[in-house]
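To keep things clear, I will list the structure first and then write my remarks on it.
Only one protein chain is missing from this complex, and each of the others stays in its spot.
Entry: subunit A
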Amino acid sequence: MTQLDVLSPVPGRVIELAEVPDPVFAQALVGPGLAVDPDRTGAVTAVAPVPGRLVKLHPHAFVVQTEDGAGVLTHLGIDTVQLEGAGFELHVAEGDTVAAGAAVVTWHPAAVESGGRSPVAPVIALEATAGQLTSLHAGGAVAAGEVLFVWNR
């Protein structure tokens, strides 16, 4: 079994997925994980939660897949697909290989919020089972690049 450290992509306060204002994430339909309610401190650069290849890259969401096939989805805000990339600056391209903690996209959680959307960022272990995740620390503060949870696989 391998232990994969999943890092927080953004600084903020860690919350349970059940608190995310979106049924798909709140019901963990695409996988278990946690979410980060990001600090509203102007521009925030979201980093890769795990090392691997950016198999999907949208302005507001990305999936990094490790060499052995673990996919982690980071979704920056809720319903942010509607922003069509406005306010999101990408630092990498789809297909790039990134280190854990590498800069992926800079965005503005406070601007997302003032636009009437939740800036909460779910971090999802795709197709994992809830029992595979340990060291989940909901309720506390987290820095970008700090371990959010561990995926045992």
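Just so it is clear, a residue touches a chain if its C-beta (ideal position, glycine included) is under 8 Å from a C-beta of that chain, and two chains touch if they have at least 3 such contacts; residues count from 1.
Operating definition for what follows: contacts and distances are computed from a predicted model.
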Determine which name in "Vitamin B12 import ATP-binding protein BtuD", "Monovalent cation/H+ antiporter subunit A", "Cobalamin biosynthesis protein CbiM" or "PTS sugar transporter" the UniProt entry assigns to the undisplayed chain of the complex.
"PTS sugar transporter"
Had the left-out chain been drawn, it would touch subunit A at residues 23-25, 27, 29-30, 55-56, 58, 60-61, 63, 71, 73, 75, 81, 126-127
